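The structure appears below as structure tokens.
Note that one protein chain is taken out, while the other chains of the complex remain in position.
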Amino acid sequence: MAEQIKLTIWRYNPDTGDEYKPQTFIIPYQKDWSILDALNHIKAEVDGSLSYRWSCRMAICGSCGMMVNGTPRLTCSTYLNEFYPNEITLEPLANFPIIKDLVVDLTDFMDKLRSVKPWIIRENKKDEEDTSNEYLQTPAQMESYYQQSLCINCTLCYAACPAYGLHSDFLGPAAIALTYRYNNDSRDQGRGDRRKVVAAENGVWKCPVVGDCTEVCPKHVDPSAAIQRTKVNSAVSWFFSFLKGGKGE
Amino acid sequence: MNTPNTSPSPEVTRTYRRLIPNTWWLKQRSTILFMIREWSSVFVALYAICLLGQLWALSEGPERYNALLAKSLSGGSLLLHLVMGAFVLYHMVTWFKISGRIFGSGPLSPGAVTAVNYVVWIAASIGVFYWIF
Partner (left out) sequence: MCLIKFIKSLEPLWWSLFGLGGAIAAFLFPAHILIQGVLIPAGILPKDMLQYENFAGLLSSPIVRIYFLALIVFPLYHAAHRIRMTLEDLRIGWLNAILPLLCYGGATTISIAAVVVILRLS
């Protein structure tokens, strides 16, 4: 008999009531299969009603994130051979509402991402439209934000973050890492615009520094460090604005 | 463009929300260590209060101070300080590690920043020994 592997998948169907329950699939084990390959096999051969998101199969689109044995991972780059002969349990990304099966609702994340204006902001709006202008950057200037710019918005860090799970109003790891990325870009002038969002009560201050966001990031972004550095910067500018007679921010 | 959507799209209304139990932190090694780190602060506060007690006894005069000193030389006090010391050391290790991650960037690696922290700690400890006592 060919080798087999057991996959337990937590499923939810909005049309048949509020049940959220596990279903077990026993499928052929192929040592070069990713978990996503196994899911595609199940959908094609076993149960066509299984829902999940995927696209690129090469860890760049960020859509196939799931809880793999309790840890958020991209299933396209997580292989069966890491677990075989043990079984694998798949759940939709933690901390997000479930739409169906392994598909979660990312609206909240998208709103938060938009709120930090993750694009280059210029004080003179004409700069943003004028495509003839070049903004030169030294390698060192690029180095200062490059790591945080690798984010693919896969939201694994939100699934790993206990603070986001407990306080859904927390801005969260990726949005703050991207704030850091644009604030530290020499071409950007939007730091002040973003401050009222990241330095608010539900911004950086809600982070208790567990550090799992950085651990699970498939692109080696370091949201944890970005958040703590933003705390230092925000505290310093708060004291300065206080000294200047403002009421702090 | 600048006003975010605040509600899920209309077709997504029957979503399922998983409840997080209050024992959420017991599920993973990282969150258990995190909890130990957070509660180490209770022992930090306890030691600060011990120091305050010592100064208060001093301000009350020799009688009160000597009574406290006698107590602080007992085995029970030694045990208490060993426990506080263990938690404070755990606080220190985690603090230096995080400070490496915050301030270590570019040519200065996180490990180097943490190492500098330990060097400063050793210097400060020797300083406390010679200057204060």
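To keep things simple, chains are lettered A and B as they appear, and every chain counts its residues starting from 1.
Here is the rule we use: contacts are C-beta pairs under 8 Å (C-beta built on N, C-alpha and C of every residue); 3 or more make two chains touch, one makes a residue touch a chain.
Everything numeric here is computed off the predicted structure, so don't read it as measured data.
Asks: Quick one: jot down which shown chains the absent chain touches.
Replies: Within the full complex, the chain not displayed touches A, B.
Asks: Would you write out the residues of chain B that touch the absent chain, in ascending order?
Replies: Residues 22, 25, 35, 38-39, 41-42, 44-45, 47-52, 55-56, 58-59, 62, 65-66, 69, 72-75, 77-78, 80-82, 84-85, 88-89, 91-92, 95-96, 99, 117, 120-121, 124-125, 128-129, 132-133 of chain B touch the chain that is not shown.
Asks: Just the residue numbers, please: which parts of chain A touch the chain that's not shown?
Replies: Where chain A meets the chain not shown: residues 162-163, 166-167, 199, 201, 205, 208, 231, 234-235, 238-239, 248.
As a working rule, only the chains that are shown with their structure count from here on.
Asks: Calculate how many whole Å lie between the centre of chain A and the centre of chain B, each centre taken as the average of the chain's C-alpha atoms.
Replies: 29
Asks: Over in the complex, which chain A residues touch chain B? Could you list them?
Replies: Residues 12, 14, 18, 20, 70, 94, 97-99, 105, 107-108, 110-112, 114-115, 117, 140, 143-144, 162, 165-166, 208-212, 215, 222, 224-225, 228-229, 232 of chain A touch chain B in their complex.
Asks: Could you please specify the touching residues of chain B with respect to chain A in the complex?
Replies: Per the stated touch rule, the residues are 2, 4-9, 12, 14-18, 20, 24-25, 27-28, 30-31, 34, 38, 98, 101-102, 105-106.
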